[in-house]
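Missing here is one protein chain; the remaining ones are kept as they sit in the complex.
Chains: A and B, in written order; residue numbering restarts at 1 for each.
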Amino acid sequence: MTNEKDATTLGVASERATLAALRKRPRIKETLIQAFLFVCGALSILITIGIVYELGKESALFFTRKQWEQTNKAIAWDMDAGGTTVDVTTSGAALRVDDLILLNQEMMRVVSIEGTRLTVERGIDGTVSMAHSKDTPIQVATEVTLREFFGTTEWNPQIGRFGIWALVNATMMTSLIALAVALPLGLSVAIYLSEYASEKARATLKPILEVLAGVPTVVYGYFALTFMTPLLRSIIGQDIVEVYNTASAGLVMGILILPIVSSMSEDALSAVPNSLREAAYGLGATKLETALKVVVPAAFSGIAAAFLVAASRAIGETMIVAVAAGAGPNFTFNPFRAAETMTGHIVRISGGDLSYNSLDYNSLFAIGLMLFFMTLGLNVVSQQIVKRFREVYE
Amino acid sequence: MDNGRIHTTKLDSWQDTNVTYAIEAQGLNVYYDNFRALKNVDLKIERHKVTAIIGPSGCGKSTVLRAFNRMNELFRSARTEGRVLFNGLDIYHDQIDPVEVRRHIGMVFQKPNPFPKSIYENVAWGARIHGYRGNMDDLVYQALTQAALWDEVKDKLGQSGLSLSGGQQQRLCIARTIATQPEIILMDEPASALDPIATLRIEELMRELTNNYTIIVVTHNMQQAGRVSDNTAFFSLDETDRAGVLIEYGPTLRIFSNPASKMTEDYITGRFG
Partner (left out) sequence: MSGDRGPMAGTRLTRRYKVAALWRNVFRASTVVGIIVLGLLLINIANSAFGYVAVTNRVDPGDLVAEDRALEDLDHAELVAILEVNISKGLFRKLANEKPFAERERAEVLGLIYENVVKPEVAKQWTLLESITKRSEIVAEATTAYPSATLRFESWLDVAFITSPQSSDAVKAGIRTALLGSLWTIAIAIVFAFPIGVGAAIYLEEYADHARPAARAINQVIQTNISNLAGVPSIIYGILGLAVFVRVLEPLTSGAIFGLTDSTTANGRTIISAGLTLGLLILPLIIINSQEAIRAVPNSLREAAFGLGATRWQTVWSHVLPNAMPGILTGTILSVSRAMGETAPLVVVGASTYITADPSEPFSKFTTLPIQIYQWTTRPQDVFRNIAAAAIIALLMLLLSMNGVAIVLRNRFSKRT
């Protein structure tokens, strides 16, 4: 091979490259490295699949897991291991065809009902048919239905109430308060930094605002509880504002997402070509008129994207609400009362020693799935907007 | 990697080709996405000569140069058709390794681009990755000497290649290419970023290098083409589809004194381009 020539031959005409020298050769190391790098890239897909799969699987269990509820009915005679009819007492909740019932350890399905007489299918779900004595209480299976989940407003796992709106409502309350703070403030900051501030002011102000984004959220939680809440209580009244409340959490969360709104909006404003501003000045517009009537509308999609990302961040934010918003689901529109958000609830119930085969454990995933889709939806829409925005100016 | 190239050549076609040429383009077309940048180029480059490629900007000079060592493939949109025979082998054949091609056909770029490493490392790196097992110090010495740079840098081999002047950087890039022992050196406007004195040194160097290498140089400087090259290829844009086409090719003396095409004459005399 040419590369093994002695150095002194470097001055002499090179050998002609032959087919052997140029022929494609297996480069095993290159192939392995490329494969490894591809796997690294593809791993992110695996993570997403993992998230969706785990959340979906456990959520499915949440909606299919049977809970046994007392009917206050009992069987009116002794049953042997083989009989398929039985009379029941008239007291208690009514049974329906296809209900699953539980007597002692045995599960049965109700096939038909005639007055107080049930016809049942014995030994359902692998349970063993056995004899039951008179007065054995009947339990009936209930499941969390999607209708209950999305249609009710009480979340109280102890008594089997799973209405997600109690949690979603609190999440909406804190997020909306946060956005009400962060959007006007953030946009104002962005306009100031991009249209008014001198280069020097910008260079000092921007990093300071970025510090706000770098403070861990648990510190904001501390701030909400030890500063914002006492402040609200002293201004508005101790008996109106509870110690834990969504207003305090929301306000502080607004400060947390302020840098997101301001920096993304500022990027959008700075991307507006200067020719537009000059055109407006040329028509005799003041700086304010230029900023508000020309630059902001031109950057609108970028600003909208910033708002959506901020909203997504607010919905997923956890520690502030876990510390300051309250520990107990509460369907209320009063911002001064305690209410637990979706994220706050997840943190609280997973904090204890959670058993894997419980409805609580499954509910965590159902809430998580909902949270995932809410935030993903906002992020995707925002990305779409940014993409379109880019196409306009490039 | 092959970027969807349409392929027809048999690998052993070299047997019926004249191997006296260093490299030869046959029916070469290069596309960037749907834009054809180069149309039906046939070009035979003689060994141990300097061949200049001239033409107005955007006519595909760089494209044809990069087609000679498969550098175009590094652009994601590029696609090549036709054949480029190197020692009779079609370098675009499936069986040919583009990495090996580039190693035998080196390239020097318009803007000097030394690695941000020491001068020594700049020269040694290429040889090292090709498994060079001789005395590296000797190789570096030889390469720098051939590139007429040794005397200027011999006391500061450990310094960054970026610390050199523009002209020195370009000669370092040439030395770096020489050290991998190529047969052909492609140069894309190698002196366009340099001052006149540095340009002169590069031109002298090109002449010297023809003892050992075949050189193809793109230039927009007519005097330079006239001074350094043995043969000249004049490219221009096709009026209809803006694709680069080869207008005229021959000995530099003839092209400059007696161009066959009106277009060439206009270009050489500075009437357009």
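In the analysis below, contacts are C-beta pairs under 8 Å (C-beta built on N, C-alpha and C of every residue); 3 or more make two chains touch, one makes a residue touch a chain.
These numbers come from a predicted model, not from an experiment.
Enquirer: Considering all chains of the complex, which shown ones does the missing chain contact?
Expert: The chain that is not shown touches these displayed chains: A, B.
Enquirer: Which residue among A:227, A:300 or A:333 touches the omitted chain?
Expert: A:227
Enquirer: For the chain left out of this view, which of A:85, A:112 or A:286 touches it?
Expert: A:286
Enquirer: If the missing chain were put back, which residues of subunit B would it touch?
Expert: Its contact residues with the unshown chain are 3-4, 69, 71, 74, 76, 99-104, 106-109, 111, 113-116, 125-126, 129-130, 173, 176-177, 180.
Enquirer: Kindly note down the residues of subunit A that lie in touch with the hidden chain.
Expert: On the subunit A side, contact with the omitted chain comes from 27, 29-30, 33-34, 36-45, 47-48, 50-51, 54-55, 58, 184-185, 188-189, 191-193, 195-197, 205, 208-209, 211-212, 214-223, 225-227, 255, 258-259, 262, 284, 286-289, 292, 309, 312-313, 315-319, 322-323, 343, 346-347, 350-351, 356, 364-365, 368, 371-372, 375-376, 379-380, 383.
Following the convention adopted for this analysis, only the chains that are shown with their structure count from here on.
Enquirer: If you average the CA atoms of subunit A and of subunit B, how far apart do the two points sit, in angstrom?
Expert: 57
Enquirer: Hey, which residues of subunit B end up touching subunit A in the complex?
Expert: For subunit B paired with subunit A, touching residues are 11, 14, 48, 86-87, 89, 91, 94-97, 100-101, 104, 127, 130-135, 138-139, 142-143, 146, 178-179, 181-183, 211-213.
Enquirer: Which residues of subunit A touch subunit B in their complex?
Expert: It comes out as residues 2-8, 10-14, 16-19, 21-25.
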